[in-house]
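My structure is below; once you've seen it, I'll send some questions.
Yeah, one chain of the complex is gone here, protein chain that is, but the others are all in their spots.
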Amino acid sequence: MPILLSICFIAAVLAPLVHRLCPKYTGAKLLAAPLAMFVWLLTKLPEVGHGHSITQSFPWVRKLGLEVAFHLDGLSLLFAALISGIGILILLYTQGYFKGDPRQGRFLMFIIAFMASMLGVVLADHLLLVFIFWELTSFTSYLLIGFNHENPAARNAALQAMLVTVLGGLFLLGGMILLADAAGTWRLSEIITRGHEITQHKHYLAILILVCIGAFTKSAQFPFHFWLPNAMQAPTPASAYLHSSTMVKAGVYLLARLHPALGHTEEWTLILTTIGTVTFLLGAIMALGQHVLKRLLAYTTVSALGAMVMLLGVGTKYTIQALSVFILAHAFYKATLFMVAGGVTHETGGETSVDQLGGLRKAMPISFACAVLAGLSMGGFPPFFGFVAKETWIHAVWDFPYLVVATVIGGAAYVLVGFSTGLKPFIGKKPEGLHAHEVPLSMRIGPIVLGLGCLALAFACGPIGHHFVQPAASAVYAKDLEVHLHLWAGFNKYLVVSLVTLALGIGCYLLRPFFVKTAAALKPLAKFGPDAIYQFKLDATLRFAAWHTKKLQTGILRDYIRVTVVSAVALIGAAFWRAGGYQGWENLSPISPRVAIFGGLMIFATFATVRSKSRLRSILSLGVVGFCMALLFTFFGAPDLAMTQLVIETLTVILLALAFHHLPVFRHGSSKRTRTIDAVIAAAVGVAVTLLVLAALDVQTPTPVSDYYLEHSYKEAHGRNVVNVILVDFRALDTLGEITVLAIAALGAYALLKLRPKKEEAEK
Amino acid sequence: MEVVLAIVIGALYGGGLYLMMRRNLIQLIIGLGLLSHGANLLIFTAGGLRGDVAPILAEGATKFAVTPADPLPQALILTAIVISFAVTAFALVLFLRTYQTVGTDDVDEMKETDT
Partner (left out) sequence: MTSIIFRTATRYMFPPMLVFSAYVLLRGHHYPGGGFVGGLFAGSAFSLYALAFSVAEARHILRMDPRDVTAAGLAVALLSGLPPLFSRHAFLTGTWWALPLPSGATLDIGTPLIFDIGVYFVVFGVLLTFVFSLGEE
């Protein structure tokens, strides 16, 4: 598994290169990576189908106990097969969609990188590894939504999706850490066997809520659903892949994966069922009023994700079975419809509104056929796989009357959307001036395979149920289930409900113009929706940032010094306050006369420097301070320092004298008030630093490192001058760094003085 | 002994910062100089004053008879003195160029980033 995943990532990196070297059929060449993964998954099907699972791991950061661990069971197999299988078709589709576009290589890189990350999410067994891949999918999704980066709407949508999902990711990380703590392990395969301990744990509710927020943001659940329809700014291959069939299901996957650990409690059922049902209905109802092809599909995707969460929330063995079937059915029809919709828009020169499309059946017969297959499957008509899914679903929720009602309403909306996207563009009269022709072969393969799949799966639903659905559902339910799917289960009450839904849906479709009008009339209400709240918060954050930057960054040096210094003094003062003031007065050594004299001279010279009104006098008194420093160094056993200080002092005076030539005399005075405040602050600093120095003297290091230097200087480094030995031997690397800094400072000064723009030279 | 040095350090810090809060570029540089003196002396004093014996081994001896002054702060300060000289020199050059380009040596007027 790690090898196959790495191949996918490598393919992503190579994509632009491959495209540059031989731009023809790039997608076809690169699909080797997902194909390898897909074939490998199929070979593991029998093993996993018998309830076995495969684990592979190797250590990563040993000290932290991190490992790269992968785990394949029924659930991950279902998802991984969908991701890699649809991935193959999407790569082909991309090749046609971006034909002749120089950006194709870049797009392929992003989408393959996404695919690899997504495979990582569903295959990883270590929680942190899941998190890393999870964030990678958010990141690649950002790149894909914002792919048309010259379009501001695309940039905003990308940022929005990123902010929402990454924010959710942070919650998820918190939840994961608590979860690992409660379970005592980071391995998912072990966590799911400890459901009893986790649900009894005192942090259970926190874990559940945090994980749910993470999953809900990713899977566009209410109230975080708004980013998904906006994400339709992405190029169609990305929409079809990320935002319908794979990435948005990561949240559902995670919840399903953790169901054995976190599920079977009242809280779980309450949160997931409520949010799921609300999202399901909201998405369905919002879809009714849309007319843009991709947005119609996006809202039903939101709705479908809600349905998945809802089914998972109920958590009986029938709903979990229905969930698995629905995931499969949804991936097939939704990806087909997206690809057809993209094809239609692509071939009609950018037409996106359903109402402006019609009569394309002659121009695009194959797309038409695929769209019909998928659209009917979406509506839940027999004999399509969507019908099988709906039957299983109604059967599963039969004991919950309000969920049955919700299903009927939502189902009707699906019929409407299925018709609008699958039929409407192709039948009826062709509007004037609409020219179109069939999409190229590479863009046909995907819809054909998946569209026919909607039909084929229905007829093969027995084996599909046994080999795909059963292992997945068993993994979610954590008990072995027997799944039997039937295309025709006989004439029973579920079928009646199903037929009622279809009838209602057809009715809705006929009333569609009314819904679109109502939606347009209700548009002003959008400013109270979550999208508007998001925008408001974002704007407020930016305004706050601008405001406090303006307040804090005045551009006046004095203000910065004041803020820094006053904070430092306050902190030092607080520390002394807590310690009850400085205690060590009696421990101080007696004062020798020479130190007192030169110390006093230094203080005097410092004041003279500060008070001086002329440049020369201040430089000279600064020099006096420096020479006194040198003397103090000799008093306390530091001849090296004294020597260096003396030379440096001389040089500083020379340098200042050279430069002051070019600088004016002191001519800017501050107001008396400013000077007084500054003097008070300066005095406070002086007192604080004095106390700090005295307090620092009381700090005793148990074994000072300098003892080692004194001990070993001559023995090992052949030097009697310990200071020099430290500089050139013990800590030579530090010295190397310091002389590098010196060299850079000199180069900087040289560049400032010597390298000037030509224009300025001319002006002189 | 420490008290004297501590007060000197306090005076250097206070004086240095006061000068850095003035409006003339030259005062800013001189303040920087005072401040670096203060910092060097602070490291020196905080390392502990252990008498006037230099950490230099006498000819022929292999061990220190008396515990000498701590060599580590000295090594730190030695480089710090040279570095602060380079900083002062660099600041000088920078201010000189700023003065020539912006046309003022009033620190309070240098508020905008794109003049």
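We call the chains A and B, going by the order they appear; numbering starts again at 1 in every chain.
Quick note on the criterion: contacts are C-beta pairs under 8 Å (C-beta built on N, C-alpha and C of every residue); 3 or more make two chains touch, one makes a residue touch a chain.
A quick note: this is a predicted structure, and the numbers were derived from the prediction, not measured.
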item: Identified contact with the non-displayed chain, of A:L658, A:V680 or A:V705; value: A:L658
item: Touching the absent chain when the full complex is considered, from A:I464, A:L481 or A:A745; value: A:A745
item: Selected from B:A54, B:L76 or B:M110 as touching the chain missing from the view; value: B:A54
item: Those residues of chain B which, in the complete complex, touch the missing chain; value: 54, 56, 78-79, 82, 86, 89-90, 92-93, 96
item: For chain A, the residues touching the chain missing from this view; value: 639-640, 643-644, 647-648, 650-651, 654-655, 658-659, 661-662, 716-721, 723-725, 727-729, 732-733, 735-736, 739-740, 742-743, 745-747, 749-750, 753-754
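Note that in this section only the chains that are shown with their structure count from here on.
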item: Residues on chain A engaged by chain B in the complex (per definition of touch); value: 554-558, 561-562, 565, 588-592, 595-596, 599, 602-603, 606-607, 609-610, 615, 618-619, 622, 625-626, 629, 632-641, 644-645, 648, 651-652, 655-656, 659-660, 662-664, 666-670, 678-679, 681-683, 685-691, 693-694, 696-697, 704-706, 709-710, 713-715, 720-723, 726-727, 731, 734-735, 738, 741-742, 745-746, 748-749, 752-753
item: Chain A partner contacts - residues on chain B that touch it in the complex; value: 1-15, 17-30, 33-34, 37-38, 40-42, 44-46, 48-59, 62, 64, 68-72, 74-75, 77-79, 81-83, 85-90, 92-97, 99-100, 105-108, 110-113
